[in-house]
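With one protein chain withheld, the remaining protein chains of the complex are depicted in position.
First chain written, first letter: the chains are A and B, and each begins at residue 1.
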Amino acid sequence: MPAKLINLEIDGRIFQAEEGMTILEVARREGIHIPTLCHHDALEPVGSCRLCLVEITHRDWKGWRGLVTSCLYPVEEGLQVTTFNEDIRHARRTVLDLLLARCPNSTVIQKLAAEYGVLATSYAKNETDTNCILCGLCVRVCAVKGCNAISTAGRGVERVISIPFDEPPPDCIGCASCAHICPTGVIEFEDADGVRRIWGRSFPMVRCPSCGQPVMPEAQLEFEAAKSGLDPDYLRTCPACSQKKTVDTIRTTFELKAVEVAG
Amino acid sequence: MEKVLTITPSRCTACRTCELACSFKHSRNGTPGIARIRAFMFGEGRNQVVTCFQCDEAACVKVCPVSALSRNEQTGAIEVNELRCIGCGLCAVACPFGHMNQDRVNHLAIKCDLCGGEPACAAFCPTRALEFK
Partner (left out) sequence: MLIKSVKALEDTARQARERRSAVETEIIVCAGPGCMLKGGLAVAGALEKALAAQTKAARLKLGLKTTGCHGLCEQGPLVVIQPQGIFYTRVKPEDAEEIIKHTLGKGELVRRLLYRDPDTRERVEQYTSIPFYSNQVRIALRNVGRIDPCDIDQYLAAGGYLGMARALSEMKPEQVVEEITRSGLRGRGGGGFPTGRKWKTCRNAPATPKYVLCNADEGDPGAFMDRAICEGDPHAVLEGMVIGAYAVGAAEGHIYVREEYPLAVERLQGAIEQARQRGLLGENILGSGFSYDIRVARGGGAFVCGESSALMKSVAGEVGEPRAKYIHSVIRGLHDRPTVLNNVETWADVPWIITEGAEKFAALGTERSKGTKAFSLVGKVRNTGLIEVPMGMTLREIIYDVGGGIIGDRPFKAVQTGGPSGGCLPASQLDQPVDFDSLTKAGSMMGSGGMIVMDDRTCMVDVARYFLRFLKEESCGKCVPCREGVHQLHAILERICTGQGQPDDIRKIEALSDVIVKASLCALGKSAPNPVLSTLRYFRDEYEAHINEKKCPAGVCRSLFTFQISADKCRGCGLCTEACPVDAILGELKHVHQIDEVKCTRCGACRNVCRADAVEVV
């Protein structure tokens, strides 16, 4: 069933959108830039970093205006959005200044902060050296993958991305989606000699039966096979060798066909 | 009627111009991209060139945990939504034909997208082994 269409105003321009879309979705569709840190299209938004704040108002709201996170706010008929003004600039600048205090050595944060005029933090620097901005993307992607191997623990500034009991997580399948999604490169993994090391665990990689190259961690393969219902042996072959097999099949089929035609 | 990338292997000379064109078309920031089409030399009249079959019931679409793969209704190609892709690599092993790969640096899924409707490989193929019609 098609969603209801509504009209909203962003920075003085009127756009049409489907009810249920967020302000950020509409802005991105129209090429209007709104910065984000904790947002990823594959994951449900959480409004954690607050960088995507925009100011909203409505003619029926008797002059009330306020800042909301565009990643979460659902569009509605008559909504009036401003994506950049002094309040927003000050809020984003402060958020980045605070993040720079927490992660002074993160090049990603340094670069973003510099865009808002913050070259050094105005606040007390974090004593612990970390580049983790607690965006939660790693935890959320692990949940979407279906593993829930890592999670947040603790509250406030004591909050950390954690593994159960601080021990190598038993539910991790070594897919490294967490490492790929981390915006500041905090999560490390190493592939060497056919073994992937991540979160303190060693994952022997499956080797392609044709060429012997490592394909993916055995644990991941088992997980994906179980989840998708596909035969694990079918998943073992690397794309290059799969392609070669495909080509061989086509070629032999053609040759057989040629013989048939000739004969 | 929707256009289709047609491959006539008997015309293929395995010159690999298609691979070059594909790589160029998918360059980013001056770095050539991984080619999404591959030519194989077996001898005259027996060469092969393969790329994504844009399957009707694609395994890659089915297994993706975040629905990052979907069909472009205009071109008929299955495309990777790079903003959704989480780089887990499942689609790469799930494709029975080996046509899905992963970018070595950012781990995102890589596949033939028919160049948005004007496949470069077909445009540059000197022997019409590849045609978009």
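As a working rule, contacts are C-beta pairs under 8 Å (C-beta built on N, C-alpha and C of every residue); 3 or more make two chains touch, one makes a residue touch a chain.
As the structure is a prediction and not an experimental result, all values here were calculated from the model.
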item	value
Chains on display which the left-out chain touches in the complete complex	A
Candidate in contact with the missing chain, chosen from A:L5, A:A120, A:V157 or A:A226	A:V157
Option from A:A27, A:L43 or A:L134 whose C-beta touches the chain left out	A:L134
Residue touching the undisplayed chain, where the options are A:P74, A:G117 or A:P209	A:P74
Where the missing chain touches chain A, by residue	46-50, 53, 66-69, 72-74, 87, 90-91, 94-95, 98-99, 101-102, 122-124, 133-134, 136, 152, 154-159
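The rule we apply is simple: only the chains that are shown with their structure count from here on.
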item	value
Separation of mean Cα positions, chain B and chain A [Å, integer]	25
For the chain A and chain B complex, residues of the former touching the latter	40-43, 141, 144-146, 175-177, 180-181, 215-216, 221, 224, 228, 230, 234-247, 250-251, 254-255
Residue ranges of chain B in contact with chain A within the complex	9, 38, 40, 42, 46, 48, 50, 59, 62-63, 65-68, 81, 83-90, 92-101, 106-107
